[in-house]
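One structure is given here, and the rest of the page talks about it.
Every protein chain but one is kept in place in this view of the complex.
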Amino acid sequence: MNQFGTLFRVSVFGESHGPMIGVTLDGVPSGISLTKEDFAADIARRKPGAKGTTPRVETDEPIIVSGVFNDRTTGAPLTILFENNNTRSKDYEKLREFPRPGHADFVASKKFKGFEDYRGGGHFSGRLTVLLVAAGVVAKKICHGVEIKGHIVEIAGEKDPEKGLQKAIDQKDSVGGIVECVVRNLPLGLGEPFFDSVESQLAHAAFAIPAIKGVEFGAGFAAARMFGVDHNDSILDDSGTTQTNHAGGIVGGISNGNDLIYRVAVKPTSSTPKEQQTLNVKSNQVENFSVKGRHDLCIALRVPVVLEATTAFVLADLLLQSKARN
Amino acid sequence: MNQFGTLFRVSVFGESHGPMIGVTLDGVPSGISLTKEDFAADIARRKPGAKGTTPRVETDEPIIVSGVFNDRTTGAPLTILFENNNTRSKDYEKLREFPRPGHADFVASKKFKGFEDYRGGGHFSGRLTVLLVAAGVVAKKICHGVEIKGHIVEIAGEKDPEKGLQKAIDQKDSVGGIVECVVRNLPLGLGEPFFDSVESQLAHAAFAIPAIKGVEFGAGFAAARMFGVDHNDSILDDSGTTQTNHAGGIVGGISNGNDLIYRVAVKPTSSTPKEQQTLNVKSNQVENFSVKGRHDLCIALRVPVVLEATTAFVLADLLLQSKARN
Amino acid sequence: MNQFGTLFRVSVFGESHGPMIGVTLDGVPSGISLTKEDFAADIARRKPGAKGTTPRVETDEPIIVSGVFNDRTTGAPLTILFENNNTRSKDYEKLREFPRPGHADFVASKKFKGFEDYRGGGHFSGRLTVLLVAAGVVAKKICHGVEIKGHIVEIAGEKDPEKGLQKAIDQKDSVGGIVECVVRNLPLGLGEPFFDSVESQLAHAAFAIPAIKGVEFGAGFAAARMFGVDHNDSILDDSGTTQTNHAGGIVGGISNGNDLIYRVAVKPTSSTPKEQQTLNVKSNQVENFSVKGRHDLCIALRVPVVLEATTAFVLADLLLQSKARN
Partner (left out) sequence: MNQFGTLFRVSVFGESHGPMIGVTLDGVPSGISLTKEDFAADIARRKPGAKGTTPRVETDEPIIVSGVFNDRTTGAPLTILFENNNTRSKDYEKLREFPRPGHADFVASKKFKGFEDYRGGGHFSGRLTVLLVAAGVVAKKICHGVEIKGHIVEIAGEKDPEKGLQKAIDQKDSVGGIVECVVRNLPLGLGEPFFDSVESQLAHAAFAIPAIKGVEFGAGFAAARMFGVDHNDSILDDSGTTQTNHAGGIVGGISNGNDLIYRVAVKPTSSTPKEQQTLNVKSNQVENFSVKGRHDLCIALRVPVVLEATTAFVLADLLLQSKARN
């Protein structure tokens, strides 16, 4: 289903080329100050327009239609709409012939039996990540005192994002990257053993972001090559501070009071400018094909604020749950 | 909470040193043949006893107390119990002083305010993974026709598990590893965009396995360093067969009919035989400390069947959901 | 939380005097024909305007913003908005002094600490039942072949609704009533023992309708005064047809293939035209008070179509679940 959360619940709806898209937040405590302006900074961070990002620019003006009264949350479901202004549906009609490799076009058509809104990826579109960002803005307010920061670790294998993006421009191809999220001042004790571990929930939400293909916490995959005595984080004091942080702030599925650190792998944008070979579903032949339309060369550049957002709504939910039991 | 699933729901209970542990499966269709013997093979694969695994050997005899009648599932909740026979609680009393680095001892004590059952890790114990395996046995029957296979990819950085384990024995330290799961004959169309993507759900369940610190699908983290044209999997025919499989069988969160492939990173066993420095919570001093008791040198060796199990119950749920909508 | 359902999920948002209200349906199968016109009949049945109903008339034009493409459901979340045109917020400012007896004004103010949108009952308003009706229209399409009919059983104790309503007009007071819902051609076997019994779920959804204070199935409260041999419904044939239907079509929580019949008690409209005594929260004195504004004399008259709707979305969910297991 298209929602996430137990006490703080995020539901998304809408398609890339429909009239509008929206997100409903259920379980928001009442009395939190919230205005349109609160969304501006994070939405701007996600916005395309910079080098290597799509020239499709939406106004991305949040329209709060419920759950806020006199600039405070009311405790009722909070719905935020965004209009789709800048759609060029004609660009996509041709794609019915060529389900784009790496995109959901083909699986969507099979899964929904041809009834899916195929324009611009429909409900699968990265356009909907603005909804996650909007949810994150509210969630961050619930996580007050907790600092959540996403940043680029590498682009196209380069630590310097500029150098990585230049590789894409030079190659006239799209590239991927790695994004890290660091959470500071998170209370010890969030999460549950087994299915509701902090890792389970953050990974669940992170893999909801299109193009994410890997998630690792702390030392992550490198841990698989370490010895136990090197990997273990010695506890130094009663607040749980550890000497190292290979666990990425989570032990036994529970936050341990140290910085929570995790990384995601972002695949290269599926809409590469390069010519590809793939199935033409009308001719039923494999043919040459080029993606038209407006696309990011490196979607990873826009992921940090989205990953902050999914992190924020996972943690908001866990913080609310933690209050319930204490 | 200690459960997972929508239509096929797995709930676990029990502690390492309590009288018994158990798993309840809700939503099992009626009429599936099921006997104790069906559990033997998978439980044996998880069993310790081999080189590099703990000498604590449990009989691991499944006791089916509900949901099965005349060797067929009834459709009612199916509960399987396992007795804990081979516990040595005295081994653990001393650990109250030294919360073991890498284990949940410290966070559990804080989270549950000292009321947790601390013996052998209590509810956090890897002992409970036998419950996941048991759930997997039933789930695999629901996924009939689908082949789910877990295998070791590397141990301690070595492709050859024997060589990797030898490093642990030589170093008198614990080691980690990487485990892969491959699913064949999975129908196209499972999963949902965004929060219920196949990746989201498999990762959620995989991170419920203790010691897992990373999950990647298909090319995974390597995808972050590929160009788009190289990463994209060209579609070759109307069944969705792709030329390559960098996506690991999942596009847009939906299974695409190709092999589903993913890997998990397993950290080195926290209970290393090596001496460590860590907090003595009674003296409030950092002191030298050694783990006593019986432990695996490499927990990754036992993960393949557990990962198959979590994979099976995620897919069983998705297959049931898919039937509902078709 | 403001949602209901497992495989067919209904979420509502909005306030009586906000810009718009909406409902999101998640889990709708793809390919169902759906246009604005499909909503007209049921929305008209709920509409006020007739004798004894409020003169506040909304256009109640459904705006489908997602999940439908070329007049067919896509399988993506389906959101329907309704604008609030006909609001007179000034009417309600005075009510801050007098939380209206029978209404949620007082509890909402305490629960949400004064941050609630108090205009016209805010999120508690009966206005939102148009969302339930809209959800019901889609749900009824999923329940094709099943006939769901709500009707008035009595108003103000009179079998003839006209006579009952006349009592209200004569007394210049509001009145209540009893509404029945009958479901024909429902398959045998829906529901689960215990918590997901058909009764549990229908009652859960029915009590979401404002003003409902009782629910009974089949013989209901009268069953409590019957002898067993009179109450039991003898089974007559292999399709499960029973001689009588005191069970209302549900045995052991499961639909039994006979007509499903249940009734709800609707309290008199809280906004009576009569003068009342109640607390003035500003003066902290009990004072005389009269409700101004536009209100129904008998809200029960508008309940049949709403009860059909909640019935439809409960049954749509159960029918989808039933497909999953068969």
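Order of writing sets the chain letters: A, B and C. Residues in each chain are counted from 1.
By definition in this document, contacts are C-beta pairs under 8 Å (C-beta built on N, C-alpha and C of every residue); 3 or more make two chains touch, one makes a residue touch a chain.
Because the structure is a prediction, the values reported are computed rather than measured.
Asks: Which shown chains does the chain we cannot see touch?
Replies: Contacts of the omitted chain with visible chains: A, B, C.
Asks: Which one touches the absent chain: A:29, A:164, A:268 or A:304?
Replies: That would be A:29, which touches the missing chain.
Asks: For the full complex, which residue in B:18, B:161, B:189 or B:240 touches the chain that was left out?
Replies: Per the contact definition at the top, the residue touching the missing chain is B:18.
Asks: Among C:3, C:30 or C:66, which residue is in touch with the absent chain?
Replies: C:3
Asks: If the missing chain were put back, which residues of subunit B would it touch?
Replies: Against the left-out chain, subunit B lists 1-3, 9, 11-15, 18-22, 24, 26-27, 30-31, 65-67, 69, 72-79, 81, 111-113, 115-117, 122-123.
Asks: Please identify, in ascending order, the residues of subunit A that touch the omitted chain?
Replies: For subunit A, the residues touching the absent chain are 6-7, 27, 29-30, 75-76, 193, 320-321, 323-326.
Asks: Spell out the interface residues on subunit C facing the chain that's missing from view.
Replies: These residues of subunit C touch the chain that is not shown: 1-4, 6, 10, 12, 99, 101-104, 106-108, 110-111, 121, 123-124, 128, 154, 156-157, 168, 171, 173-178, 188-189, 192-197, 199-201, 203-208, 210, 212-229, 231-238, 240, 242-243, 246-248, 251-256, 265-272, 274, 276-279, 281, 284, 286, 300.
Here is the rule we go by: only the chains that are shown with their structure count from here on.
Asks: Determine the chain that sits nearest the middle of the structure, using the mean of its CA atoms as its centre.
Replies: Answer for the innermost chain: A.
Asks: Can you identify which chains form the pair with the largest number of contacting C-beta pairs?
Replies: Looking at every pair of chains, the most contacts join A-B.
Asks: Subunit B to subunit C: how many Å between their CA centres?
Replies: Going by mean C-alpha positions, subunit B sits 44 Å from subunit C.
Asks: Report, in whole Å, the distance between the mean C-alpha point of subunit A and the mean C-alpha point of subunit B.
Replies: Chain centroid spacing, subunit A to subunit B, equals 25 Å.
Asks: Quick check on subunit A: which residues sit in contact with 2+ other chains?
Replies: Where subunit A meets two or more other chains at a single residue, that happens at 1-3, 12, 111, 123.
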